[in-house]
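Starting off with a structure, shown below.
Only one protein chain is missing from this complex, and each of the others stays in its spot.
The block that comes next holds chain A.
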Amino acid sequence: MGNASSMLTQYDIEEVQQHCNHAFSQQEIVSLYERFCQLDRNNGGFISAEEFLSVPEFARLLRMVDGLNFKEFVAFLSAFSPHATLHQKIEFIFKVYDSDGNGKVTFTDMLDVLRDLTGTFISEKQREQVLTDVLDEAGYTKDSLMILSDFVKILGNSGLKMEVEVPVD
């Protein structure tokens, strides 16, 4: 399924479904494919995210979507399926924070995300202060390197809701 032609075979759909652990139904995969083709302006078989949205708060997410082919695209979105487990969602959030992909989230990583969320309405100093205090209270320090299990511990009971509905025409 290299080239993004508009014909998906049954085999292609099943392969994609397998790859995302059946997070989406076949109809949803067809819808996602249409959407993927829209995003893939050059018909090269992969998305280039820069042309899409230049809204900074989404930039973090879109950087992760850049260069994905359809199979990877669906796997990426599987965290947002109602069938995804809480652990998968937490893992996704972890990956968003872990910008260099080394499996560890640093103080700077968390500060970066906080900056996106609060903009100019908190000073940099206040931001650092807030983050340090809150980390302290949870038993971490400024120099702690968080790993996935830390995130699972912190976010595990928070009733996380992260779902997106794929429009099926």
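Here is the rule we use: contacts are C-beta pairs under 8 Å (C-beta built on N, C-alpha and C of every residue); 3 or more make two chains touch, one makes a residue touch a chain; residues count from 1.
What we mean here is this: contacts and distances are computed from a predicted model.
**Student:** Select, from "AP-4 complex subunit epsilon", "Exostosin glycosyltransferase 1b", "Peripherin-2" or "Phospholipid/glycerol acyltransferase domain-containing protein", the UniProt-recorded name of the complex's unshown chain.
**Tutor:** Looking only at the record, the undisplayed chain corresponds to "Phospholipid/glycerol acyltransferase domain-containing protein".
**Student:** Give me the chain A residues in contact with the hidden chain, please.
**Tutor:** 32, 35, 37-39, 41, 51-53, 55, 57-58, 61-62, 65, 77, 80, 89, 92-93, 96-97, 110, 113-114, 117-122, 126, 130-131, 133-135, 137-138, 140, 151, 154-155, 158, 160-167
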